[in-house]
Each structure stands twice: as C-alpha cells, then as structure tokens.
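First up is the structure itself, then whatever we jot down about it.
What follows is an incomplete set of chains from the complex, kept in their original frame.
Read from first to last, the chains carry the letters A, B and C; within each, the first residue is number 1.
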Amino acid sequence: MIITLKKNAPKHDVDKLIDKFEGMNLHVTMIQGDNYNVFGLVGDTSVVDEKSVMANPIVYNVQRVAQPYKLANRMFHPEDTIVDVNGIQIGGKKIAMIAGPCSVEGEDQICRIAKEVKAAGADMLRGGAYKPRTSPYAFQGMGTAGIMAMVKAREETGLPIVSELMSAEHLDEFVENVDIIQIGARNMQNFDLLKAVGKTKKPILLKRGMSATIQEWIMAAEYIMSEGNPNVIFCERGIRTFETYTRNTLDLSVVPIIKERTHLPIIIDPSHAAGDYKLIESLSLAAIAAGADGLIIEVHDDPEDAWSDGAQSLKPKRYAELVEKGKAIAKVIGREL
Amino acid sequence: MIITLKKNAPKHDVDKLIDKFEGMNLHVTMIQGDNYNVFGLVGDTSVVDEKSVMANPIVYNVQRVAQPYKLANRMFHPEDTIVDVNGIQIGGKKIAMIAGPCSVEGEDQICRIAKEVKAAGADMLRGGAYKPRTSPYAFQGMGTAGIMAMVKAREETGLPIVSELMSAEHLDEFVENVDIIQIGARNMQNFDLLKAVGKTKKPILLKRGMSATIQEWIMAAEYIMSEGNPNVIFCERGIRTFETYTRNTLDLSVVPIIKERTHLPIIIDPSHAAGDYKLIESLSLAAIAAGADGLIIEVHDDPEDAWSDGAQSLKPKRYAELVEKGKAIAKVIGREL
Amino acid sequence: MIITLKKNAPKHDVDKLIDKFEGMNLHVTMIQGDNYNVFGLVGDTSVVDEKSVMANPIVYNVQRVAQPYKLANRMFHPEDTIVDVNGIQIGGKKIAMIAGPCSVEGEDQICRIAKEVKAAGADMLRGGAYKPRTSPYAFQGMGTAGIMAMVKAREETGLPIVSELMSAEHLDEFVENVDIIQIGARNMQNFDLLKAVGKTKKPILLKRGMSATIQEWIMAAEYIMSEGNPNVIFCERGIRTFETYTRNTLDLSVVPIIKERTHLPIIIDPSHAAGDYKLIESLSLAAIAAGADGLIIEVHDDPEDAWSDGAQSLKPKRYAELVEKGKAIAKVIGREL
C-alpha cells in the first residue's frame, strides 16, 4: 500500500501515523519527495481500511498495490478453472453455447424451444422463471411452475438448465432443480444472496452489474468463493453508458482482462447488451473471436408474442446459422464449439 | 403509445398488427408520413409489452407517452406526501436533518455520537448495523447488536433511528426496532426486498441505484407502494460517472424533477456522493437551496479510527457549523431547519 | 415529428400551435389520449426546432421520427460506399489494415517501422505529426517534418499514409501530402474543422468523440458530406465510461449499427480503446468477426522508448501474428484481409 502525505505534514503527526502502522505489524519505508512524502507499507495490508487512512488530514492519497481478491486471483492460482456442469465443461477448449427464451411461458413452449436450440447446436438451456422486471405491473415470471417446466425440458432433451435466482428464499428449489444458478446484474452486489449461493457447490453464473467495475465484479465472485463455492462463471452482459442506441454497451475487453486477472471462465450475453436481435450475430462472433468461454443467447420461436424481451430474441433458424459461423471462428483460434 | 412503422411495411402485416391492438381494446390512429407511418394507441397501454412490439420486423420504434408509474405519479396525486417518522415529518416545511456514523461500532460510540449530533441540530440518527461492503474481508457490521445499540441511543436522545436493511431475513428485527428502513443503492432493484418492505407500513428511505435512471428509481418506489406502503422517501446519493475525483457525482437536478413527477419527499446524502469530508458543506448547502426535504450526513467524532468511511465523515463541530448555515439558507427559500 | 401535449392544454393555445405548424406547410394529425394529446407532423420537419417547440408550456414531449441525417443515411443511398485511397479500397470485400507508431519520431524511425508493418501485412501507414496531448508540457509532435518523414516512408514502401489534422491552418499541407486525413476524437465536434475538410475530396477518417452518441457521430459525418466530400470513413476508438481498467470502452456494436444506418465504411482502433498492448489481439479479432471494414493499430519496434503511447503499441512480430489470425477469421465471414 502506498500512502502519499501532504507537503509540510507536521513531524509529530507523521510519526504518530508510522507508529500506528508499525503497531499493525507493517513495515514502513519512506520516500522523501519535493512536494510530497510517500510511505510504502509492506506486510498484510488487508487489515488497513483505506478510507480511515484518507480521513487523516495529513494524508493526500492512498493506493493499494495488491489486488483485494485472493481466491479469484490468478497470481495465486495460475491454471484455468474449468467448471463442470453435469458433464459439460465451461472454461476448457470447448465454447459453451447456452440458449433459450427470456421467460419460461409454459411447459410446451420451453420443451419446444429446448428441442429447437438443441438441434441448432446449443449445449444448455436458459429460461427465466423468476423475472426481475423494472415495473411491478409487468409479468413477474411463472415461479416454481417455470422451474418445473425447465426440468421437464431437461428430461426431454438432456440439456442442463440455467435460471436466475432472485432471492435466497428460493435457494433450495434451485439447488435441487437447476444446473447453473444465475445471479442477475441487479443483484451482483446483493451480498446476502452472494453469501447464500456461496454456501452451495452449484455452478454460479455471475452477471456483471450494469455499472460494476471489473474489480467490483471480481470482488462479487470473491464473496461467493470465500463461502466455499469455487464454481463461479463470469458473464458480461453490457454496461450502462451514455449511449442509448443499444440497451447497454457490450464490453468485450473484459474477456482478456478477466483471463489475465483471474482463473475463472467468462461467457458473454449479447442479447441483454444489445437489446436488438439484429446485432446478436455480429456481437456473438466477436465474443468468440475475443476468446470468450461461452455465449448465452435469447432464442424464441415467436418473438413477437414473447412475454418478455422479444425484441432481442433470435429465431431458432438464425441461431443455427450463428452457431455454424461460430464453429468456424472457434477453430481459427484453436477452440471448438 | 406511439409506434413508428418502417417505410413500405407490407399492408398485410400492418393490418395484422392493427387487429392485434384492437383485440387488446386499444384505439388505433394512423399518421401517414413520407418515410414512416405512425400509429397512436389510445387506451390502457400498460397491457402492451414494448419489447414484443419491437420484435415485429415492420416496427421501427416504440415510445410510451404516459409514465409507467401510477401510485407515485403526481398527475394522479397532486398534493405533496408528508411522511411521518415518530412525529418528525419529512416532506413538509421543515427540512429533516439525519446524521450519525457510517457504522455502529458499539453502544458507547453510537450513544456518544447521537448526543453530539442532537446537540448540533440533528433530528434523527443514522448508523449501519448490516453493511454492504465491496470486500468479503471487510467489516460486515455488528448486526443485531448494532441495531440494539441504536435503540439504546434513541432511548437516550429521543432521536428516531435509520438503518439499512440488506435482506428480507432481518425484516422483523427492523420493523420492530427501526424508525426508517433504508434500502441501499446496491439493492434498489432487489425487487424481492422492495416487495417485502412494501408489505410493512414503515417509512422507507429508498436510495438511488448507482446507475439508476430517474424513471427506474421511481419504478422502485412504485414496487414498494404497489404492495401497500405509501411511505417512501427518495434519497439521492450520487451516480456513477466517468469522473473519479469524487466517489460518485451528486445529481441535484433530481430534486426539482422528483418533485415535479412525484408527490414524494426527497432527501440528499452528500457523504456517499462526495466520499470526501471537505466537500460536504458545499454540497449540503446546495442541496438545501435546491429544495431538498432533508439531508443525511455521516458524522463521526474520530474519523481516523472509524471502522468504515472515515474519509467522508464530518466531525460534530463542523456538522454544527453546517447546520447553522443551512438554517439561514432554508429561511431564504421559505423553509425551516 | 411527434409532439405530445400536456393534459388540459387550453384549446386556444393548441389551436395557435396548429396554426404555427400549418404556416410551415406541415400537415397536423391529432390523436386524443386519456391524459395526453398527441400531434403527428407530416412534411419537411427539418424546419422545426425541437427545443423551441419544447419551450411552449403546453408541450410535454417532442420526438423526431425521421433521422436528422440525409447524405449519410442508408435509407436514401442503399448501396455501400467504398472509399478509394490511392487504389486501396475501404468498405469493400477486403479489410484494410492500417498500422504504425503513435508519433512520428524521425525519418529513420518511420521508414523502418513502415517496412516492418508492410512485411507483417499492413496496407497503409499511420503516424502522428501533430499530436493532441492532454498536457502542454508533453511532446506535441514533429509537425511538418513529421509529415515529410511519412511522405518519405510512402516513397520507400508504397503504403498510403494517414495522419491527424488538428487545425484548418495545416489543411493545405495535408491535402498535398497525406492520403487519409484523420479527425481525432477531441475534434469530432470541431465544426469549423469538419467544414474545412468537407471542402476537399480527401478521404477523411472520422474518429468517434469520447462521449459522442452514434447519432452525433453520424451528424459529424453529415457536416463533412454536406460540404461536398463523400469520402468519410468512421473510426470507433472506444468511449468514455465509468470503467477505468481500460483507457476507454471499445463499443463494437457500432459496427452493425453504422452499417444499418449509413452506407459508409467503419474501421476500429483497438489501441486507443484499450490503452494496453496485451488486449489488442483479442479486440482486433473481435472487430473483424463483428464485420469491421478495417483496423488501425499502433505498432512500434521499441515501445519502451516510444515518445508517446508506448503502453498500447504492439511490436511488429506480434502484429504479424495478429494479421495471420485475422486473415483466417476474415475468410470465415466471407471477406479478405
């Protein structure tokens, strides 16, 4: 940790601060500058609260050198983590393709679409049973009936299923029935929910919060991991920016960054980022080329009558075309799909 | 609702869309343009999902005219809502002053600071017992012991108490002990939590999400109100922007906007917005001048040793000076403090 | 143009507004809603200033239906524009590869790097002679000597040259010597400069402003085109967001959007977006897969001693590897490189 002091800080106050740090078993090195003096603290600086240090009137700036995450940090875990989902691996050579409707609308609908996306090349099925909707007056999801309809679709197709958990109240239902538990963007810093899923061993798909920095996102993974669950899969779904043409701005630079900083897999959700089916193919192929470990894409066979997010859903035929092109791109970069 | 169709949309498809809307009991008016045709839909358009309409390939654009909120909407409730908190009113002539430490650190600490902020002019006491921290390794709050320490501080000073609820699991504890339940920025779209506090009658301090639009924020209030709880107080605490000098960017334009669009009170939290005690006085006086109904400010008597957020905490003496200036400004705009 | 009036707008004022629009030769259709009334204006609405309409107290909202750009609009020019740069085409089947150092540092340096990037597969040479630097104390570019060094590099390699023009004062020098004139992000709305380059026939590389919406960017192209120069090439170089890990956030969704909305080519600059050489390959391959018409990449043979932007420069060898992979991806999507 590097602490910059203000010019002309009284010697008495500087000494007091040094004593305080040494009392925390930290080693202090001082660099005398022309207008500022700088402390370097060596040791376990995780015990130091940066904001309390900043509260000291002689302090000008505080900067952490070490990353605040440990379990997710590639520095301490150099090899890639591969998350196993009922035999399908995320983070290995093969790129995982997850597809399905935004909302489960009934058993027929989800079973029908499951077969279609499987035929088109999907490895897993997505579908929302509990829906985070901006309006309390909008369809809030089928709940348990939706989860059970997905279970039926899994029985009929063999595809593992992914669904979003919005409240710890339904955790048991998800642990029992679902193969990947999704934590949505709006709950990325719902720390109680993170701790709850951290106590399971289920694979967790952790979506990036709409305005979460990469570091905050990794810290959310760290919350899950610190409770004992190492099976975290990052999912970028666009960040909120000033641009309103797209629903969100897909940030593909996170693919190489997450891989450099952590050992965990990362997949891309182009559907929520773009909010427009016409952009999905471009962004999906880009994600594969960038090195993503998977894609989660909304597919519906009747988008105009979908109960939610129709505008961003691909029809199965277009999805199948995308998968074909994706395969060719995966091969170029030494992967499979 | 205004729907713009693409040029040269096939007549057959246009007619089919008109039929669909008329089947929803909506009246359709058509405006023929040179390059686009426009539908106006009149009636209860809350039954129409914009994104499904957008999924129709002949549709170019969809725009809602009416606001999607009803209970919070000033159009249907012209007079101001005043929220009563144990006899202290928020939203009336008097500006409510809430102060206290970021975290409760013990009974002595919170009782001592409670007395100091009361002496300085505060009307209510804030203090965090359950803390949303970016890191799982940071102090997570005293929990129940912290809530009980605040109850003790209320007994000793008479100040109503405000604290943040992070999970519905602790709702009973909060309903029983706390005077205002705070929903933090990170949980503004934790819809299950919003529904849970909506089932109580407690005043709810609803912080704006870090990247929430004004409309999303009002919709979060609508979630609470639609469950039966009309006692919502908005709290602006800064939004996330590209600027990193301040922790967040305080958006004071929300004060007149929330008052124009809704009938609910709005207070300002300059401490979390600025993240720096040196900026608090300026921003607090600005908030009063802008017409805010209250201020919630972090005050600590030993910021350098605070367990969290020391850098943004005022000492009681500086808080007292701020209250004095605030009184004079309140008078200028016809209010009290 | 769609104008929403407030509820209970006085009939007299509504009639006055209708008269005003009819006086502008616009046809007015009215849709009566429950809480709002809506006008549709048909005709040449480019004569109507939205903000003046909004100034009318009976008006609630104004929305343009037609895009404000004409010359750049694909609606009126369906076929792709291909810009010819000394025989090299941008916007056709072949993806254009532009490479070179951030700053020209001397004739030897630029000639040497020109040969290296040519050998690695580049089609054109970039190099800054006039540099927009945040600090007045930083190296400001070699100026005319830098341009002449680039001319020399062109003579030696045959590569067309691209350089940034910062002021109309140097326009003649650029028209005479440079093959593509670059307008930098900071000058995207320097309207006098746009008009000046619009009076030439030179190809213009128009970088997106750091916080420019897609529409503002297209309008900047419209400024150039409206002066008579149709040779505009868009260049995305990252937008400013809350994320600070990367210098800017590369927005690849603009590739399909620009191609849908306009008929002009679009290329990608991953170097300025990422600010970190380690991210360039991922983002470059993603850009090709997304459908970009070209890439402009910073390459330097001694990044640690570069006079500017060393951290984001690739060494020639890594650039050559990138080109090889890019070729394979281009083939997958039916293009060449």
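List of remarks:
We adopt the following convention: a contact is a pair of C-beta atoms (placed from the backbone, for glycine too) under 8 Å apart; a residue touches a chain by one contact, two chains touch by 3 or more.
Just so it is clear, the model here is predicted, and its values are computed rather than measured.
In this structure file the full complex is assembled from 4 copies of one chain, 3 of which are shown.
Criterion: only the chains that are shown with their structure count from here on.
Most remote chain with respect to subunit B, judged by CA-atom centres, is C. Residues touching across the subunit A and subunit C pair largely coincide in numbering: over half of the numbers involved belong to both copies. With centres set at the average Cα position, the gap from subunit B to subunit C is 38 Å.
Chain geometry summary: the mean Cα position of subunit A and that of subunit B are 26 Å apart.
Each chain gets a centre from the mean of its Cα atoms; for subunit A and subunit C, those two points are 31 Å apart. Taken residue by residue, subunit A touches two or more other chains at 211, whereas all remaining positions touch fewer. Taken together, the subunit C residues at the contact with subunit B in this complex read 2, 4, 7, 29, 31-36, 38, 40, 42-43, 60-61, 63, 65-66, 75, 211, 240-242, 244. By the touch criterion stated above, subunit C contacts subunit A in their complex at residues 211, 213-215, 239, 241-246, 249-253, 255-257, 260, 273-274, 278-279, 282-283, 285-291, 325, 328-329, 332-333.
Subunit B makes touch with subunit A in their complex at residues 46, 49-56, 68, 132-139, 166-169, 186-187, 189-193, 195, 210-211, 216, 219, 222-223, 226-227, 240, 275-277, 303-313.
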